[in-house]
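As you look at this complex, bear in mind that one protein chain is not there, while each of the others sits in place.
When the chains are written out, they are named A and B in that same order, and each has its own residue count from 1.
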Amino acid sequence: MPIEFKNVSHTYYPGTPFEYQALRGIDLVIKDQSFTAIVGHTGSGKSTLVQHINALLKPDSGEVRVNDYVINHKSKIKNIKSLRKLAGMVFQFPEYQLFEETIFKDIAFGPKNFGLEGKELEERVLKAIKLVGLDETYLEKSPFDISGGQKRRVAIAGILAMEPEILILDEPTAGLDPQGAKEMMNLFAEIHRQGKTIIMISHEMDYVLEYCDEVVVLKKGLVAAQDKPINIFSKAELLKGLHITPPAIIDFANRLIANKLPIDIKKVFDIESLISEIVRVKGGNK
Amino acid sequence: MNIALGRYIPYDSIIHRLDPRTKLLALIALLVAIFFKLSFWEYAFLIVVCLALILISKVKFRSILQAFKPMWLMMLFLLIINVLVIKRGDALFTIASFTCYSGAIFQTLQIIIRLALMISLTTILTSTTKPLDLTYAIEWFLSPLRVLRFPTHEIAMTISLALRFIPTLFEETQKLIKAQASRGVDLQSGKLKEKIGGLVSLIVPLFVSAFQKSEELADAMEARGYNPGAKRTRYRKLDFAIRDLVGLLVCALIVFLSIYSSYHPEIVRTLEIWKN
Partner (left out) sequence: MENAIEIRNLTFAYQAGIKVIKNISFNIKTGSYTVILGHNGSGKSTIARLILGLLMADTGSIFINGVELNQKNVYDIRKQIGIVFQNPDNQFIGSTVADDIAFGLENRCVEHEKMQAIIDDFAAKVGMQEFLDKEPSNLSGGQKQRVAIAGILAMAPKILIFDEATSMLDPKGKREIKELIKKTKEIYPDITVVSITHDIDEAYLADEVIVLNQGEIFAQGSPAEIFKEEQNLEAIGLDFPFIYKLTTALKAQGLDYSGATIEELVMKICQ
């Protein structure tokens, strides 16, 4: 089942001097089993949008549908816990939410709250820690004694152990070094291959191009565009208006096209494909 | 952001512009006046003064009423105790061999008026004065104690840093609540044991983060040459202007009038005659 937003608006602190309308009537369908990127300027409403999916926030007007759940202004969601198990949310810098004495207990915290126990719980935790690329020797360590990058993995394992069908990621690679970020993205690609829906807020357009199959661009609380990454990134004019810097490779290809080199942007997704396009066009000219 | 009491609201009014020391001193003087044994007329006078201050300072009545919220229960409790204990004045009514006297009602009313005035005046101060300016004012009043090696400056610095980080920590708490709610914490309808577990999942990360913040902040302060014992100059200087002098004089007059007239009831009586 897809995730549907119908005319969703959300205002923070209504009726105070701090009033701020973050979403202004969002209409959006996020396809089932897609790897969707949510991009946009800081303050465009990205985080507010995704927090509606597991009902951390409710719309002031309009409604959100996630499987059988309907989230709107009035509804009191009967089984909010199972919605939150269905749509797992990884916040920005999730390492700050670690708190247990051992990594095992911390990863187990989520699934335990959702009623899992005993052998099954243990297996879940073991599976999750392996999935994020750490081994079981970590399980008895304190989550405060490991490096920053490892903490982030443990925090993500804590959400994966809930086995959500939808995984929501808020800038999961922020602050990681290139290798750490790459490993993290490969992990999400693997989870996506297992048939889960992944929704990722990101400023890293290189990753959006490489990993995602759909991009939603937000601007001032509205959906400004939704399409395949390459279709969005190849429109240099559109990007400028949205304050988005395209991936370096696409930016470069766009510049070549602007200088009348007739390469096919749809065939460019990394350095190798760009070079072969350049060689094809230049070779043809000679 | 629903901490109503004490939130600075940046309107532009003469009261906003007063020196925080003036405002603090005036508040203390008015509070002293309120706690004298006053009669109905003096209270009426002070209520009028208070209403005038609210109007001048552009503070919303709604935010003052919000500040009263935690008081309702206490006031009710007070009324019950007074009715049970105080047996002065005229008997008003009797329920099942228990008599309620007018003294009890008056006494309660007096306390309620005092409290209401107190809260209103304090709210006016905190809504019109930046917390940091208040800190400077407190530091200034405490500065004579420096002779006794009382670390007034360090205390003021600590308070101002705490004030600076309240919004940050508040934001972080909200984020953590959401993050742990996403992991199934239910602080509203869960079992007691789950609720306690949920609280731990908030408090531990908050402490960890606060400690880390304070460490990084200390590094940043040291790197910019802060040395607790050393002499420093000041960017913010408190500015005592003519309006402050006028303000203090008006305040002194109000306090004097209410206290003086409480010892000389004939003044009020003259007023009553004049009114008739």
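We take it that contacts are C-beta pairs under 8 Å (C-beta built on N, C-alpha and C of every residue); 3 or more make two chains touch, one makes a residue touch a chain.
Predicted model only: the values in this text are computed from it and were never measured.
When the missing chain is restored to the complex, the residue among A:Y12, A:F144 or A:F252 that touches it is A:F252.
Only one residue in the set B:W72, B:F98, B:Y235 or B:Y263 touches the chain that does not appear here, and it is B:Y235.
Although one chain is not shown, part of chain A still touches it, namely residues 41-42, 147-149, 174-180, 203, 243, 245, 248-249, 252, 255-256, 259-261, 271-272, 274-275, 278-279, 282.
Summarising the interface, chain B meets the missing chain with residues 130, 132, 160-161, 163-164, 167-168, 171, 212-213, 216-217, 219-227, 230-237.
Basically, only the chains that are shown with their structure count from here on.
Averaging Cα coordinates per chain places chain A and chain B 45 Å apart. On the chain A side of its complex with chain B, the touching residues are 13, 16-18, 51, 54, 56, 80-81, 84-85, 88-89, 91, 94, 96-99, 109-110, 112-114, 144, 158-159, 162.
Across the interface of their complex, chain A is touched by residues 1, 9, 172, 175-176, 178-186, 194, 200-201, 204-205, 208-209 of chain B.
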